[in-house]
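Omission of a single protein chain aside, the complex is shown with its protein chains in their original locations.
Let's look at chain A:
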Amino acid sequence: MRGGGLWQLGQSITRNLTHADKKTIVRRCFASEADLKKTVLYDFHVSHGGKMVPFAGWSMPIQYKDSIMDSTINCRENGSLFDVSHMCGLSLKGKDSIPFLEKLVIADVAGLAPGTGTLTVFTNEKGGSIDDSVVTKVTNDHIYLVVNAGCRDKDLAHIEEHMKAFTSKGGDVSWHIHDDRSLLALQGPLAAPVLQHLTKEDLSKVYFSDFKVIDINGSTCYLTRTGYTGEDGFEISVPSEHAVDLAKAILDKSENKVRLTGLGARDSLRLEAGLCLYGNDMEQHISPVEAGLTWAIGKRRRAEGGFLGAEVILKQIEEGPSIRRVGFISSGPPARSHSEIQDEKGQNIGEITSGGFSPCLKKNIAMGYVKSGLHKAGTKVKIVIRGKSYDGSVTKMPFVPTKYYKPS
């Protein structure tokens, strides 16, 4: 769902390590580092031991002093604070914002209650996925969205192109990109109690997917009760000049139980929660139906269509997709992206798109696409890693139960 190709990122660290003698690789790394963008928290990360790596054009912490294993577990036991300012927040404003956006995404935005949001997908004409995004209806004429850092340029170009056509026909919509703000994600069981120290808003009445514009630690923030870990938590859009203070306040109020957490553990957490990483588990040629996100296509949208690629997507809902995203648990080495999946007879049935060792379950977990019919939980498969095949089975996701804060 969020970020860029983290798997490649994890690899690049070790590639540097094992190929340290190959100067070309090292040099290429240094050449690009100067061009990397920095969030306002960059110095804060470095001073807290952040190992900075290139990610979607940004220099971001992959981890701090804690190991990825410890960070992942601590998020679920206590809490994590992530800098996700590389992601792109934007607002659509104008009385036609909703009809405009609904041409580009699968969500029933009109049907959202004001101040609530949902996961959605930007689709292309062929029914494939341009990006995923959390979209919030602030009011009927203000929509707030957060899109992936790695997709920013193409998303904005896509939105702009359609916006020009829309406004030339008299539609009322414009955008504001929130580059003056930073985005922090506070996740885990301590997220709400810690944040409650920093705001007068009663957070017990702010539920999963709710959105508020409120004062937090003395500045006006956009608060969304959402995240990318499967835990309860928040994403906080804060004016950039107050971002470091807010990060410090959160760590202090938690008595350092909430730990700064990097992209490495973030990837483990989202994988355990069964959430897609765009670029790995979702692509231009993968439809939301194939990705298992049919639930995100509102009932009204299924009846009416009206979004890019709707014909393809609605037909897939009716007839069933030919491939499906599923989870796996496997033996042997962790299955990684691009590992081949075979049936028990050794016939190719699909490919892994994300995988790794689950710090919380102490097992190899993965997700990938298989032919329909072989997607049911319990189906035995073989996963081919470095030429050897290992036993695996299709497993329901999330791997680790999610703990979203919903009204009881």
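Heads up, the rule we're going with is that a residue touches a chain if its C-beta (ideal position, glycine included) is under 8 Å from a C-beta of that chain, and two chains touch if they have at least 3 such contacts; residues count from 1.
Please note the rule applied: contacts and distances are computed from a predicted model.
Of "tRNA splicing endonuclease subunit 54", "Glycine cleavage system H protein", "Ras-related protein Rab11C" or "Elongator complex protein 6", only "Glycine cleavage system H protein" is the UniProt protein name of the chain excluded from the display.
Screening A:Ile68, A:Val121 or A:Ile349 against the full complex identifies A:Ile68 as the residue touching the chain left out. For the options A:Ser268, A:Thr353 or A:Thr395, the residue in contact with the chain missing from this view is A:Ser268. Residue-level contact of chain A with the missing chain is found at 6-7, 10-11, 13-15, 17-21, 63, 67-69, 72, 264, 267-268, 332-334, 336, 356-357, 359, 386.
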